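A single protein chain has been removed from this complex, and every other one stays in its place.
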Amino acid sequence: MTPQAKRRAFLVAALLVAGSALAVISAGGIGDNLVYYWTPSQVHENADKAVGATIRLGGVVQEGSVDWRPDSQSLTFTVGDGAHDTEHTLVVHAKSAPPQMFREGIGVVVEGTLTADGSFRADKVMVKHSNEYRAPTDGGDVKDLYATVEEL
Amino acid sequence: MTSRSYTVALAFTLLGVAITAIGHAIGLFVAPAEAMMGDVGRILYVHVPTAWNAMLVFLFGFGAAVASLWTGRRRWDAWTTAAVEVGTVLTLLLLVQGSLWAKPTWGVYWTWDPRLTTSAVLGAAFGVVLLLRRLIDQPARRQVATAVATIVAFVDVPIVYMSVRWWNSLHQTQSTPKTIDKMMAVPLWVSAVGILVLSIGLVIARWRTETARLAAEERAPDLPDAPAPLHLDQESR
Partner (left out) sequence: MTGMIQGGWGYVVAVYGISWAVLLGYALVALRGSRPAALSALDPGTDPNAGSDA
């Protein structure tokens, strides 16, 4: 092989490797093994596997469910798949102050374990911001901001 | 090589810095705070342009790598190297920016979410390309290795972009003009154009240096290290 033919063979091989890797990943070949968090429904479905293991749970903080007691640093709230009409919800207990953006109706990802009584004990509470960037409105309805979070 | 391309590199760099400065000034002092993130939301105007331009620079590097293998020309080897280096700098910067944005908003500096993980892989993969390049002395082999590694590493670019759609992530999905208030979109776009122009200037500057280095190497291929001990052995026998 001439050096040129060799180089072009390398080009074809590299493009093939790159193309097939991308095809496999985009077709979901790796997606099933790459789970960053489970939704409350998925936790319910896999409750037997989930108990005791360290997992992440992601969902939306339900309206009226937040109970924060600063004196005892204890935080309790309910997480659902979406903001409303959620089939499955989970009660989450945490022992630390939440990030400042934490509130009802916002997306969260919590890290911790599912306990035998069916509630979730979180070591870490992380808040998810939507892809929307809005100027503050004067006392406006912040619920409008969560349109995309509800897709969780 | 003429010095004209130096003038071009200098002009792009200075113009890019100026445009970026204007975009950032609007973003920091004119645009409103974000409804939930407050002033922290202003990090948008530097973080998102850095991400977009890192991807664009890598896309150019990918094209240069294909041209480098197809033509075998040294100039495409230099373009590939310049783009990979500038893109890697932008990616490392991106990771630091994102980490400092994540702490006040998400509550953590880092989490192994798909967007963050694939972005870290991006920086590491192109860092390996640059390292690989330093380890190979023979110019033709180095050119092929650089280009092949660049093409393979580039696979991660669309994965980073799509990661927020393909998998559950803490990172938000891509923003569109609809999801960003107009008063915030203006500084975002100005800053994005500024960092693009700056990046073009940086790639041209790095290309000039790399081209001169490769030309010098070809003219004076007195590689001091590898062959020397062998010759000594043969002489002593």
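For clarity, chains are labelled A and B in written order, and residue numbers in each chain start from 1.
Just so we're on the same page, contacts are C-beta pairs under 8 Å (C-beta built on N, C-alpha and C of every residue); 3 or more make two chains touch, one makes a residue touch a chain.
All values derive from a computational prediction rather than experimental measurement.
From the set B:47, B:115 or B:171, the residue in touch with the chain omitted from the display is B:47, counting the whole complex.
From the options B:36, B:69 or B:193, the residue with contact to the unseen chain in the full assembly is B:36.
Touching the omitted chain from chain B are residues 1, 3, 6, 9-10, 13, 17, 24, 28, 33-43, 46-47, 50, 89, 93, 96-97, 100-101, 103-105, 195, 198, 201-202, 204-206, 208-209, 212-213, 215-216, 219. Summarising the interface, chain A meets the missing chain with residues 66, 68, 98, 100-103, 136.
By our rule, only the chains that are shown with their structure count from here on.
Centre-to-centre spacing of chain A and chain B amounts to 28 Å, using the average Cα coordinate of each chain. In the complex of the two chains, the chain A residues touching chain B come out as 3-4, 6-8, 10-11, 13-15, 17-18, 21-22, 25-26, 28, 31, 34-37, 39, 58, 98-101, 109, 124-137, 142, 145, 148. Chain B meets chain A in the complex at residues 32-37, 41, 44, 66, 69-70, 72, 104-108, 111-114, 140, 144, 147-148, 151-152, 154-155, 158-159, 162, 166-170, 172-176, 179-181, 183-184.
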